[in-house]
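A single protein chain has been omitted; all remaining protein chains appear in their positions.
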Amino acid sequence: MKSDFRFHHNIRVRFADTDLQGIVFNGNYLTFYDVAWTEYFREIGLTWQEMISSGVDTVLARTTIEFKSPAKFDDVLEVHTRVSKIGNTSMIFDFEIYLEGDERLIGTAQSLYVCVDPKSLQKVRVPDDLRARIAALEGQVLD
Amino acid sequence: MKSDFRFHHNIRVRFADTDLQGIVFNGNYLTFYDVAWTEYFREIGLTWQEMISSGVDTVLARTTIEFKSPAKFDDVLEVHTRVSKIGNTSMIFDFEIYLEGDERLIGTAQSLYVCVDPKSLQKVRVPDDLRARIAALEGQVLD
Amino acid sequence: MKSDFRFHHNIRVRFADTDLQGIVFNGNYLTFYDVAWTEYFREIGLTWQEMISSGVDTVLARTTIEFKSPAKFDDVLEVHTRVSKIGNTSMIFDFEIYLEGDERLIGTAQSLYVCVDPKSLQKVRVPDDLRARIAALEGQVLD
Partner (left out) sequence: MKSDFRFHHNIRVRFADTDLQGIVFNGNYLTFYDVAWTEYFREIGLTWQEMISSGVDTVLARTTIEFKSPAKFDDVLEVHTRVSKIGNTSMIFDFEIYLEGDERLIGTAQSLYVCVDPKSLQKVRVPDDLRARIAALEGQVLD
């Protein structure tokens, strides 16, 4: 539920996001989760460009997506986002999408991201600075 | 591996599918799996329109996607597709993407589809005709 | 230039919008213009759903798009939007995209929309209420 999250980012459904069934095409949810993930990093004070500059890129290795209820054109989606676990080289992000001002759950995702060297693409440790920033937002250490 | 599948559909990566990392944007894989799913139904002699006309729609309830290796612009992707289980109202589709003429695994998905009434959206039993068509393609009964 | 417009809507470039050249894929601009068009209607107090309910749909008949300067991931684009002419059954929308807080022109579009009956798809006159709302925003009658 929404109270499990300290951060969310709103996305308004575009005409382009819908399909002939009159609802958001399922393939577009991965993009919504990706946008929220980007905004989560902005919230903790890091841009993707800064991550790359510091020698760490982050790649999506696995995601499980559940589709609970359809969303429609012009709906405002609250994409609630949190980190639920940080391993040596990986982080698990949890997402839940709700309609704005509503408790109806639209969908969920749980995604495993791995930190890699931008050039070699070899796994690298999740940086301490990133761990500290996430702990500050989440209000707990997740290692 | 490819030999686990009796059906695949080829998709050539478009310029539009790539992102600034020079590889296919992760959000586009759900669309690739959706295209292969459509073509699987064509292979067993059913179009989506015919499914709807017969009173059965199919909705994606859950999918787990793994990203194994990046794909690039102009790559031809073989999206290998099979049904691995049919329940009362649901079907599990397995997907594996390989580069054409190569054993390199690009990604996988396992997706749970549920049969519903097109109007009420209530769950309905997977039709016998559909079960028979899938069994014929897969060479085994999956109920 | 920006001062030619009384309305704009901001869109932040998503990772998904970029391509392997590291810039926004050209095909995505039509979606940006479509989003701004939707927001223009919201600004004058009409949603697309209300238009349909009142018996008028609007279809894009022709657009000319110019690509002036590339946009990048995370850029905030100001999509400046105005109606420049209203005919019997059609409206011309002008769009100019600038980087937020910058005079650099990213691109332009001029689009011809035609009012049609939502069922028959036959052309219908641009409603007087719509003409009045546009005139109020633009500060001039455009018939």
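A few remarks follow.
By letter and in written order, the chains are A, B and C; residue numbering begins at 1 in each of them.
Assume a contact is a pair of C-beta atoms (placed from the backbone, for glycine too) under 8 Å apart; a residue touches a chain by one contact, two chains touch by 3 or more.
For clarity, every value in this text was computed on a predicted model and none was experimentally measured.
Chain B meets the missing chain through residues 14-16, 31, 34-35, 38, 47-49, 73-74.
Residue-level contact of chain A with the missing chain is found at 15-16, 18-20, 22-23, 25, 27-28, 72-73. Although one chain is not shown, part of chain C still touches it, namely residues 26-31, 34, 59-67.
Here is the rule we use: only the chains that are shown with their structure count from here on.
When chain centres are set by their Cα atoms, the one at the greatest distance from chain C is B. Centroid to centroid, with C-alpha atoms defining each point, chain A and chain C lie 30 Å apart.
With centres set at the average Cα position, the gap from chain B to chain C is 36 Å. Distance from the chain A centre to the chain B centre is 25 Å, each centre being the mean of its Cα atoms. Multi-chain contact residues, meaning those touching two or more other chains, occur in chain A at positions 31, 34.
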